[in-house]
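Below is the structure I would like to discuss, written out as structure tokens.
Note that this complex is displayed minus one protein chain, with the remaining chains in position.
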Amino acid sequence: MSNVTLHNITKEFRDITALSSVSFEVKDGEFFVLLGPTGAGKTTTLRIIAGLEKQDDGTVSFDGEDISALPPADRDVAFVFQQYSLYPTMSVYDNLAFPLRSPLRKIPEPDIKKRVETTAETLRISHLLARKTAKLSGGEMQRVAIGRAIVRTPRVYLMDEPLSNLDAKLREALRVELQHLQKTQRSTTVFVTHDQIEALTMADRIGVLRQGQIVQVGSPEDIYDRPASTFVAEMVGTPRINLVEARREDGAIYIKDSQVRMSIPNSGNLPSSFLLGVRPEDLQPSSKGEYAGEIALTEPLGVETIVHIRSGNQRFLSLIPGMTHFKIGDAVKFNIAPDRLHFFQSNSGNRIQ
Amino acid sequence: MARFEDMGPASPVVESIRVDMVNPTARLLGKIRAAIAVALATILLIPVYVMIVTSIKSYNDVVAIPPKLVFEPTMQGFVFLFSERAVLSKAQLEEYQKNPGELDFIGQLALEAGQQVTGPSDYVGRLKNSLIIAGVSTVLSVVLGFFAAYAFSRFNVPGKNDLLFFILSTRMLPAVVVTIPLFLMYRTLRLHDTHLGMILLYTVFNLSFSVWLLKGFIDEIPREYEDAALVDGYSRLEAFFKIVLPQSVTGLAATTVFCLIFAWNEYAFSLMLTSEKARTAPPSIATMLGRGVVEWQAIAAGSVLFLIPVVVITFALRKYLLRGVTFGAIRQ
Partner (left out) sequence: MATIELRKVEKKFGTAYAVEPMDLTINHGEFVVLLGPSGCGKTTTLRMISGLETVSGGHIYLDGRDVTWLHPSDRDTAFVFQLFALYPHLTVRQNIAFPLQAQHESPETITKRVAETVELLKIGDLLNQRPGNLSGGDRQRVALARALVRHPAAFLMDEPLGALDADFRETMRAEIKRLHIEQNATTVYVTHDQIEAMAMADKIVVMSNAVVQHIGSPAEVYHNPSNLFVAAFIGSPGMNLMAGHFANQTVHFSDENSFKPPKEWNSALQVGLPSEGEVIVGFRPEVARLSDKGALVGDVYAVDIHGSYSVLHVKLAGSKDELGIVHLRADRRTSHPIGAKVSFDLDPEMVRFFNPQTEAAIRRENA
């Protein structure tokens, strides 16, 4: 396994700058997730690491060695695509064997057979080896696709949203399996996704990508607890963080369009107007609540309920455990945890320390 | 206890049956439409029927008025097609009729029409030319077109869109318009009346069609397949042969059939740019029209024979054709 370093990668497509000075490092054995919305440049980054795309500027290094000039075949990486990675005219066995049969490797057939069978067992698809890939379910297909990557024991695994096309439940199940695989094999993995749950649960570290630029790199806790900007704050966490305009006056914070007024220490370093972030779990209804509002909507999820509270002209999301007896229109009082607030600049969206 | 994990194969493609396709009025209309379609098809096939029937009639039956529906089938048409004959004088006729034993089957047929076989016609040679020229040019235009289409589909060829439009534009002009310049060119290059000349011409004309058709097919093949092969250690060429080729079979079949049909039936260029050596069947059948008494039965016979190879090939590839005409039906 190798570590991967990207340094100042820039890529342009005609008149669009897909990537702009992207730099990050993936340590040996680390599960690194590249998180960002569609079109942020995640797939392009991955393809550049694989060599399927050539960067305009910057270097890609494995273990300190610049591999930017190497074609994909020589980089010894494995790529799991979102879909269409299995050859429809071949059986599962042949699909798994395909990477090993490339003329580059010259592996004898008996060894190929052994490796394919071991991989199939790890992924619990041994019973599918003879089947044609067109006859597989979505989950089975992705497991075969992952198998094709594993069978090669490459230096780096690159995965491009492999779970995005699967049903929600299937995604959960495969996610756990992928996590387990990665942790037992300690394989350097760069995993791309727009799903923040996948990022939070699987990653050792996350790199958040926005319009071709890295905006934050950190552990899941860093990203969640100390988002570097409103973009990152909104990117992670379900339901999404409450972001409201606020102003500072006489040592207290006032939330715009509502009656909420909080006095917090050290409000002096805050600018006079800024953006305030409160995560829904840090805003809780309470009979002794300081602020008043009205229930606009409830979304029961079983284990918890998302409650939409209207206070003045503002709408807040609150996450409460269990089921709720609240009905639309009920009056409600609520509290906001003062030590769990996030402050951001109004214009740039960047975090205020 | 895995329940939702693996819920069986991917949804099969089943035909949705909308409500309006089942109610009685719709069914009746459907039946009427089908009947009309069958009637139309029958009407459109009448000329083919007439042609086949004419090829097995004797000359007298062909020109009979009113047209004979019931007749005695004969091989006269085919025989006359393949032979040069001379009309017998009255004296020769009487002589042969007294001693018919020397004549073989073919001679007998000729005798019945008052003629004598003097040698083979040039039809066989023409048919052979057709096979060579159409066959080779089809193979060339499909193979070259396939590689070009792949390049257009996968690579950032500079001026790609302009080039593609240019290729398409060659189909916009009627072939006849360029016949004269071509004639002069070929004369100068000594390509006139050569197999090479005709093959080159048909290949170039078919290439535009095949590039466009095949590019459409290759565009439908997801690039991830080749990317995966590249990452796994295959060169682009290997990926091309192992992955793109097998998945392009339907497209190649469809393109082959279309190119073959064009080259096989081509008339104008063949007429203008060949005389003896490289002439193909279509002009030769047509020129049979000009010689004195028009031997309709021979012309029909020639047409029937000419029809057979293309019908056979198209029939053999019919499965691929149906899928080929409905582009991109292979979606998961």
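Here the chain labels run A and B in written order, and each chain numbers its own residues starting at 1.
Rule of thumb we're sticking to: a residue touches a chain if its C-beta (ideal position, glycine included) is under 8 Å from a C-beta of that chain, and two chains touch if they have at least 3 such contacts.
Quantities reported herein were computed from a predicted structural model and do not represent experimental measurements.
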Item to check | Contact partner of the left-out chain, one of A:L70, A:M90 or A:I306 | outcome: A:I306
Item to check | Residue of A:S61, A:S91 or A:Q179 in touch with the missing chain, whole complex considered | outcome: A:Q179
Checklist entry - In the complete complex, which positions of subunit A touch the hidden chain? => result 37-38, 137-138, 167-170, 172, 176, 179-180, 183, 194-197, 200-201, 220-221, 224, 234-240, 279-281, 297, 299-303, 306, 308, 319, 321-323, 328
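Quick note on the criterion: only the chains that are shown with their structure count from here on.
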Checklist outcome for this item: Distance in whole angstrom between the CA centres of subunit A and subunit B is 56
Item to check | Of subunit A, residues touching subunit B in the complex | outcome: 47, 50-52, 71-73, 75, 77-79, 81-85, 87-89, 98-99, 102-105, 134-141, 148, 152, 167, 169-170, 173
Next on the checklist: For the complex, give me every residue of subunit B touching subunit A.
Outcome noted: 4-10, 222, 224-225, 227-235, 238, 243, 246-247, 330, 332
